[in-house]
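Every protein chain except one is present and positioned as in the full complex.
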Amino acid sequence: MRYITFGEIMLRLNPEGYERFLQADEFVATYAGAEANVAVSLANYGAEAYFVTKVPAHEIGQAAVNSLRRYGVGTQFMARGGDRLGIYFVEKGASQRASKVIYDRAHSAIAEADAADFNWDEIFKDGGWFHFTGITPALSDSLAAICLEALKQAKAHGMTVSCDLNYRSKLWSREKAKAVMSELAKYVDVCIANEEDAADVFGIHAANTDITEGKLSHEGYKSVAKQLADTFGFKYVAFTLRESLSASDNNWAAMLYDGTNFCISPKYAVHIVDRVGGGDSFGGALIYALGNGYSTQDAINFAAAASCLKHSIEGDFNLVSLKEVQTLAAGNASGRVVR
Amino acid sequence: MRYITFGEIMLRLNPEGYERFLQADEFVATYAGAEANVAVSLANYGAEAYFVTKVPAHEIGQAAVNSLRRYGVGTQFMARGGDRLGIYFVEKGASQRASKVIYDRAHSAIAEADAADFNWDEIFKDGGWFHFTGITPALSDSLAAICLEALKQAKAHGMTVSCDLNYRSKLWSREKAKAVMSELAKYVDVCIANEEDAADVFGIHAANTDITEGKLSHEGYKSVAKQLADTFGFKYVAFTLRESLSASDNNWAAMLYDGTNFCISPKYAVHIVDRVGGGDSFGGALIYALGNGYSTQDAINFAAAASCLKHSIEGDFNLVSLKEVQTLAAGNASGRVVR
Amino acid sequence: MRYITFGEIMLRLNPEGYERFLQADEFVATYAGAEANVAVSLANYGAEAYFVTKVPAHEIGQAAVNSLRRYGVGTQFMARGGDRLGIYFVEKGASQRASKVIYDRAHSAIAEADAADFNWDEIFKDGGWFHFTGITPALSDSLAAICLEALKQAKAHGMTVSCDLNYRSKLWSREKAKAVMSELAKYVDVCIANEEDAADVFGIHAANTDITEGKLSHEGYKSVAKQLADTFGFKYVAFTLRESLSASDNNWAAMLYDGTNFCISPKYAVHIVDRVGGGDSFGGALIYALGNGYSTQDAINFAAAASCLKHSIEGDFNLVSLKEVQTLAAGNASGRVVR
Amino acid sequence: MRYITFGEIMLRLNPEGYERFLQADEFVATYAGAEANVAVSLANYGAEAYFVTKVPAHEIGQAAVNSLRRYGVGTQFMARGGDRLGIYFVEKGASQRASKVIYDRAHSAIAEADAADFNWDEIFKDGGWFHFTGITPALSDSLAAICLEALKQAKAHGMTVSCDLNYRSKLWSREKAKAVMSELAKYVDVCIANEEDAADVFGIHAANTDITEGKLSHEGYKSVAKQLADTFGFKYVAFTLRESLSASDNNWAAMLYDGTNFCISPKYAVHIVDRVGGGDSFGGALIYALGNGYSTQDAINFAAAASCLKHSIEGDFNLVSLKEVQTLAAGNASGRVVR
Amino acid sequence: MRYITFGEIMLRLNPEGYERFLQADEFVATYAGAEANVAVSLANYGAEAYFVTKVPAHEIGQAAVNSLRRYGVGTQFMARGGDRLGIYFVEKGASQRASKVIYDRAHSAIAEADAADFNWDEIFKDGGWFHFTGITPALSDSLAAICLEALKQAKAHGMTVSCDLNYRSKLWSREKAKAVMSELAKYVDVCIANEEDAADVFGIHAANTDITEGKLSHEGYKSVAKQLADTFGFKYVAFTLRESLSASDNNWAAMLYDGTNFCISPKYAVHIVDRVGGGDSFGGALIYALGNGYSTQDAINFAAAASCLKHSIEGDFNLVSLKEVQTLAAGNASGRVVR
Partner (left out) sequence: MRYITFGEIMLRLNPEGYERFLQADEFVATYAGAEANVAVSLANYGAEAYFVTKVPAHEIGQAAVNSLRRYGVGTQFMARGGDRLGIYFVEKGASQRASKVIYDRAHSAIAEADAADFNWDEIFKDGGWFHFTGITPALSDSLAAICLEALKQAKAHGMTVSCDLNYRSKLWSREKAKAVMSELAKYVDVCIANEEDAADVFGIHAANTDITEGKLSHEGYKSVAKQLADTFGFKYVAFTLRESLSASDNNWAAMLYDGTNFCISPKYAVHIVDRVGGGDSFGGALIYALGNGYSTQDAINFAAAASCLKHSIEGDFNLVSLKEVQTLAAGNASGRVVR
């Protein structure tokens, strides 16, 4: 089955190790984005994954393309042109010092793309699965319109559609997010969200949860999941459940609601190497699991294990193999040396 | 208000990451020193800070100057000349392996400076705050005399004076430290110390405290603070309270006595990136807070939060902003990504 | 006393920091091997240590030799020739992600060495201590034969012999290991093993122990130690007792049986920098302690402390000094800065 | 005397060494810009230099500020705000492979600055020297208007004005450049240009010169210099004379016309380390020389020597001392070790 | 048109910069091989290129695959399995110090591949161009047999066949090379060689040429080309003409004989960044040019320009674009900055 993801890929620049922006005289350069990260996860598990975007026709744009090809993601549907590749700067936190992200993504090729850049009928001709996140329509009005068109075509081709809400307050207001996403949500089968997204985008709240305190109420999430499914007709609603103890240590678990059952994964105490992309790695693994017919419990366990592992990997991409995820999902979290 | 600090700036050389000295084929090169670190903290918070020292008239000396200018510290009162810049080598510990510091600071330009190098009347002409530590008079007899002269002039200009006891057994004996510091202490308004300094320098002990065990008695510290204030007439006495669990993990808190109240900060469990300069970052933040009229409790909370954050930053300088310290002091220690 | 160790030295290639193999565009290059690591430990403590092996007569082989000379290991008994130096790739794990080792050691100069390469009578002419591990005879049949010859000569020269069982399933089957090692064990005075080796090599099991759960039964180990001593006549049997909480955090302790007493070391909670070579560092320290007449309890405490420290050091070699190990063995685990 | 320069400072990102963009997984990060580079040169020679621009109020903007403070450039007249810092990517060429620059500077804080951001009356209150380049007005129409206003004010404060034509075809057409620059040129005393600028901006050609052939006609340049001076009333016209033999080797000289004499510097055969910023280093040194009353011949010799040295230095900034330039200008080009 | 290349891909390890093997504590890790390098060149020019080999089913093998995917080479015909990936160590020379290569390629997955690993009928089903070099059959007898089978199938599918003689004395004797290559040569249309290959492999000598003197006789090469074409029926014979002045500076040109004309390219004076892969980059460009119908003179000019540029690029792969090669082939060798 083909998995098509659509969104932005950016140049990610981060100082080495725990250096602050003000200390950096080198930036580690990788290329990433919420939907591109999902595509890489799918390709890593052996799935036929494609990423659709627009990048400028210069070497920095090409380097973004190459970073996807390297991990087996199909790039033949990408458009070329526009002025610039979006950039974001990441500073890794530690202990009580929070990680910091500075976005410089306005005016990117994909934000200024137009409908003619993408031939959805061609891209979707073999059907399969389509994935996007709330970031894509937030980038520009034209991109919101392109998203809507893509969703309609995806449904016309009988595809399953997943969406990670991924609310970004720097990109749009809650009001605008709600208006746009409520329309797009109609075409979505699988809704993915973190602990804040449902409230930010749709105004649906998990009661009794204070995320800055690192406490999460399962009951609250169940309530939110049910409201979302009831409101928009989602077949699945998935939540990542992060407890932030510090920038170095988090607890991590996830929940999946299939309309009937609320399945909760084991909780992992993670010592963080790089947590950016954690949510995307969850989405990628969940899509793989659901696309391959896993049960609700197996799917959420697989997705939680995959995204747990992401926290131990530098960069946004979750460079883990199917076997590594399965081993952890099966309960081996001892970290013993594999020789 | 002008904040003038006086002391030594050295070239700090440390192997990368957790490499040992014997493995290093590169040293990370920064420039730092107890009083220079305080000046950088003050400049980071937006204060008008100056650092006074003497550096050799070659490129290594100039690089030390530039490292301060970079962070906004005024360097116009520095003397040039002498033979060498002091150097210290730092090896980062981990888990049960302790960090190690090798000093190579003898015969430095500042240790061999003479009175004519500094025109205190000019330097202090706008008044403000003067800060030094117990390291400066320990470097040489002539420097001890210069310190005394500076203190007299500071008082003549109506300045507030702070001193971090900072006892270094490699530089002088406890006997000599007591003799010299007892004289200098007469001019000090704010006395800063860590868990060992009061005993080392003045023979004043905190009862029931075994620092290698990582246990600290608050009552003991109160007793010491009161003795210090009573003996030397300090307006404020501040202690950092470190519990060393291992080279990777410490607990960190602080206490401030204002002659009436003993205010204790929250205690932070810190996962250490680099703890060198932790005490200096405490001093810098405390001076800022007191210089800006914070209450005793607010001041110690601000200083404890600032120095907690220092432990997460590579190098001696505490490169945090006013806002970051305020956020932590206000209670947000979750380390969640700031986007 | 001379300490002679015999085995393979390989080129170790590991990505920097927590990078995965798939991300690496540079490999940190060191040279190491189970018996070479022991020799370096011994030299670090001031003992007269030699490493015997065969390396190819090119610069990569010479670099392996130099890495040992650098730390004071005698290399004059090494043979030169053969086609290649063995290589192994190490990927450092973190949190739930396990470390990974890929071996590329077949056809190495040492695996293809023949009896004429080593003049044991000359090498052993001053007596002393001989150490090898179960890896050496596993490399090839000819090397197993050379081992046997070396052991006979060692005994003829009145040497003490130690062996770390070090079972490697990639090199030989349990059946073959048992057959070969049972013969070699007859010449061994000190047997060293980790939590799995005794079962893998000799089929002797520690009851009630599930190493993937990180739980260890002291009683079980005592039983195994006694069986080993009874079966093969070992004077000492030593076990490392690792509890794998995750790839980042382990508990670490050790046990030594001297035919009468079962002495158990303190248990250390280690935050891991690099755990490869941990077992070898234990062996090196134990040999040093026994070779210098430490009591059973002192010996196991010294060896446990030394190998605890190894986990905080990059690379296989345990670059700690005698004094550092003694300090930790004496109970100072606070990790406070040594100035 | 105060030297005020006005323009853009950008984040410069270049792969390490001779890596191509497509190979880079790290970028060396420095901050630079045509006019900022001039300010750094002036500060290096001991002059009182200021740089005026607008940078965003985040850490990347602050890092740009710090990079100037580090080298002694005054930054107190900078405005804060706007969305982004301009970026450019530099790939170092070698031999027949040309260096490559990709600009990502649209929508920068300075390009979108408005008149209220700069209080020229305050900035110029002590008079001195004002410098800008043709890049500044090319960035946006509003910036062209701000430039014009600055020039008027500079003249009102009796300042000397210099301008490096610095034509950038990616920023504006030759037609627009000519229209805008012809107006601004009226206020300029010292005009600096490279081998192509006069033709690109004003349509004034140096006869018999084919720059891709690396051949330069001195007679042609004299003719152009005279035309420029006659047309716009420049007191000085300076040209850099580059002969591009390859990306690794260039010949470098310069010419200065003072209305009477055409003075030509010695020609240097330069083996290139980094040639970006070469023209700016020429401008900075020329301004210093003229501002300090050097004769026409001495001024051009100083400026040619300074910019010759720039080619041996990584990054845009010409980090050479007054003494180093004077030594080369005096004829010592042997490159012998200075101990 | 599909371009299929067949051979070995290895892990290339080289110290950074000009470090010697004995100094290296890090190796830059890339993946390359004579035929893989050709495939990358073809993909860079926009051609549909595939590389066929066998790599082990572990992460180091996968990293080799990824390095090709990254640059757009098709990898779907690769076999997985076997024990190891071949490795070679490269030390970069400078001035009078020669570069050095140490091979560790025996027992690689591809050397031990068997006929069943490759389904040539499937691989060649769309026809096109097939390329191999003299290294492939030299790796093992079975690989020589596989080559012969591939050549027969290629001809059966109407493909054009090219071969770079690439004699490696470490892999086989001249006698064996002659025997095997004489048989394979029958299927070859385009023969590529450097200044020594024809003599080494077929005993055909270019008169009056002493390559260590850096002097090349064009007449001698014409004679050799004609002999080769006459003997084996090659349609094209191409030679690279290298004059080694030192490890830092070479002259570089090339000749192409089409049975009628001897076309010689311009000669380039190259300042070397990395010359490994220079011959392969020539082959890749020549194949592209001939495959796209270039005239003999245009083809050799394109190939000489492409391989001239390779010398300025780190690593084996010639990461240049079609446009860059065309610009140099058109005569622009000035190396001026492209903005």
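The first chain written gets the first letter, and so on, giving A, B, C, D and E; residue counts start at 1 in each chain.
By definition in this document, a contact is a pair of C-beta atoms (placed from the backbone, for glycine too) under 8 Å apart; a residue touches a chain by one contact, two chains touch by 3 or more.
This one's a predicted model, so the numbers in the text were calculated from it and none came from an experiment.
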Chains in view that touch the one left out, judged over the entire complex: B, C, D, E
Given E:29, E:241 or E:276, the one touching the chain that is not displayed: E:276
Absent-chain contact - pick from B:102, B:145, B:245 or B:322: B:102
Given B:26, B:122 or B:230, the one touching the chain that is not displayed: B:26
Residue in contact with the excluded chain [from D:264, D:300 or D:328]: D:328
Residues in chain C touching the chain absent from view: 66-67, 69-72
Touching residues on chain D - with respect to the absent chain: 17, 71, 268-273, 305, 308-309, 311-315, 319-320, 324, 328, 332-339
Hidden partner chain, residues of chain E it touches: 17-20, 22-23, 93-101, 103, 168-170, 211-214, 244-249, 275-276
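Definition applied: only the chains that are shown with their structure count from here on.
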Separation of mean Cα positions, chain D and chain A [Å, integer]: 44
Distance from chain E to chain B - Cα centre to Cα centre, in angstrom: 62
Chain A residues counted as touching two or more neighbouring chains: 17, 20, 22, 66, 71, 100
